[in-house]
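The other protein chains are all here in position, but one chain of the complex has been omitted.
Chain naming follows the written order as A and B, and within any one chain the residues start at number 1.
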Amino acid sequence: MRERQPAAESAGGFAVSRRSGRVSPDEAQETSIAVRTDADIVVARQRGRELAASLGFGPTDQTLIATAISELTRNIVLYAQRGRIVLKAIGQGGKRGIMVVARDDGPGIPNVEQALQSGFSTSGGLGLGLPGVRRLTDEFHIASEVGHGTTVTVKKWNR
Amino acid sequence: MAVPILKQGQYLIASIQDALTDADLQQLRDALVAQVGRHRSRGVIVDITALDVMDSFAVRTVRDIAHMTRLRGAETVIVGMQPEVALSVVQPGLSLEGVHAALDLEEGLAFLDEKATAARGGRPGA
Partner (left out) sequence: MANTQDFATLAEARLETTASRLRELVAHLRQQRAQLREEWARLITEAKLLTAMTKEEIFAEATSVYDNYVEALETGTSEALQAYARSLSERIIPRGVETDEVVGIVLLLRDVLARSLFAKYRTDFEVLSRVLDAYEPAANRIAITVAVGFVQERERVIREQQEAIRELSTPVLPVRERLLILPIIGLIDRQRARQLTEQLLHAIRTNRAKVVVMDITGVPAMDSNVANHLVQTVEASRLLGATVIVTGLSPEIAQTLVTIGVDLRTMHTVGDLQGGIEEAERLLGLDVVPITEATPRT
């Protein structure tokens, strides 16, 4: 039996066409998208919407999920230049949901606390949009180290 | 993918299709600002009926369009926002303050007409 690896790691090692934004499904119900340009932002959120729809999320939740993915993917493009978005179907008990992992090897966030504070609504979104992503999702986790990169993991459950 | 901008009298109408990249949005902003200047337009309608996601970048860009065109004498109205998109804008607390909104193109044009009439100092029908 193939050894299972954490979702983010197991998603490597296949070609992704940057121009067309084609993605390769790693396993059933898991999709990995390489992120480099702002065109990939659109690809990532469309894939996210599709996966959410297939998991039974309603139209509003699909949009909330797509929006969160859009924010996370843009952060990668703007601050790390390259990274990866992994979308995965998850389950717990009887409920189903979606997990989004946004990883990059960028510069990392010096002050995560500050990044998570609100305050972008007045200045108009300067900054990482992370408080917004938090409000759009049910579970939010961030790990970031200066010089090593950032991983944001969010989950949304289908009620 | 450039967004088509139509001129209707004193107004400019831009209909956004979905799947706009960040670069496309910025290009639209710059094009609208330039054309408002060129035609001395009094109003801008940004039709977002086909927009399925509006994140903080899109919100910021729309606010920029409103501010920058206002500096050149035009009012901006966004029309056709989907209910799901509206929820995804308010839930994270994004602000479209200073940006007018109307239900659809017809309402947007009516709004701009009222604004224009008020600006001339008259009441509708006066």
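Definition applied: contacts are C-beta pairs under 8 Å (C-beta built on N, C-alpha and C of every residue); 3 or more make two chains touch, one makes a residue touch a chain.
None of the values given here were measured: they were computed from a predicted structure.
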Contact partner of the left-out chain, one of B:53, B:96 or B:109: B:96
Footprint left on subunit A by the chain that the document does not show: 60, 94, 159
Where the missing chain touches subunit B, by residue: 78-79, 81, 83, 86-87, 89-91, 96, 101-104, 107, 110, 114, 124-125
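We adopt the following convention: only the chains that are shown with their structure count from here on.
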Separation of subunit A from subunit B, taking each centre as the mean of its C-alpha atoms, in whole Å: 29
Footprint of subunit A on subunit B - complex, ascending: 19-23, 52-57, 59-60, 63, 82-85, 87-88, 91-95
Contacting residues of subunit A [partner subunit B, same complex]: 38-39, 41-42, 45-46, 49, 59-60, 62-64, 66-67, 70-71, 74, 77, 118, 120-122, 124-125, 129, 131-133, 135-136
